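Down below is the structure, laid out as structure tokens.
Chains shown are a subset, placed as in the full complex.
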């Protein structure tokens, strides 16, 4: 491999987190284009099934991971367990934070229609949600957002890569059914 | 209250609750409306609880997660129903809305909520595909650290402060309000019985105290009167005032005739 690709390989190996292009440029003292070329060489070298490790674009940068088909051995050896499953309530809360961040606890509860205190602190404890300062509103409530661990565990380069929220809207027919139902109730209430 | 008080309740509705599926009142509401075509006012919470307890007894093992989800769910149901029983004050914001507007407002919230619920489902798929990946997390060898962090970059005091809260004994939970409640429920029942005996009927608004907690006690006392067959509760419209009317007991003659 050419020299810069080797130097990048060493950097990626040693860094405990994904590296951004500016970080790689600064460390190697070279241009964006040079880094891109070297990365392309590495991507060929570490293409599927060639090595036991692979390159991934995740959490804002590039990083090495264990190849998927080798991870069973590695888990057996290190005893590392898969992270605990997330309940539907936690996933729903995580979706609210991921899409609306920075978001307060009250806003999260408002969207979900249920107190979200436990869900948020549980997500925070798992490192999936983090405190990102305080809102400049009365009471200065804590603002929550997602961080690098969220992106890594969900295989995302950035939160911009999440599908648009509109994709998850209810079908028009379902909305109509709910509206009809609610209006019928309203009618009865008036009676 | 549409029918006679909810405590009497409409005929039982066949309701199969898959507890793992519901995450909160909105979720429940959407599902109830979309799938079961039933009305929240017709759901008998006591029946759901009884069924669940039976199911628990049958299965033999106690799943703390599922059970706590169930408690949340039942609490959500009760909250929805109690909003219908209590007066409008609970949802001050909706007070001035006419029912159509309120329905539209609720629809908006349900539609918005559903987006996030579905997005959570999509996140689950990503999680299944990506969460098992193994990233290297090995500290950089000291030999490669040219300039490590400046010595004393963080104050050691921070460590002490971080541990101190765990060393403090947690306060004993204050349970005094529980005792208060028990006493005042008895008192409140006595008071309502007196009014009922004198006047024959009264409205909730006329007798309820201002304090929220005390109002709740008054409401409990009403339910008590109702379930004991001492009074009938009526409500002209949801969120409206409750009219309490004394029930005349059958003449004692009937009893001695048996």
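Labels A and B are assigned to the chains in the order they are written; within every chain, residues are numbered from 1.
In the analysis below, a residue touches a chain if its C-beta (ideal position, glycine included) is under 8 Å from a C-beta of that chain, and two chains touch if they have at least 3 such contacts.
None of the values given here were measured: they were computed from a predicted structure.
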Counts per chain label over the entire file, given a single displayed copy of each: A x2, B x1
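As a working rule, only the chains that are shown with their structure count from here on.
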For chain A paired with chain B, centre-to-centre distance based on mean C-alpha positions, whole Å: 32
Residue ranges of chain B touching chain A (in the complex, touch as defined): 2, 20-21, 23-27, 29-30, 33-34, 37, 39, 65, 69, 72, 76, 98-100, 102-104, 106-107, 109-124, 126-127, 129-140, 144, 237-239
Touching residues (chain side chain A, partner chain B) in the complex: 13-14, 16, 56, 63-66, 68, 71, 74-75, 80, 82-83, 86-89, 91-96, 98-99, 111-114, 152-156, 162-163, 165-166, 168-170, 174-175, 177-179, 181-183, 185-191
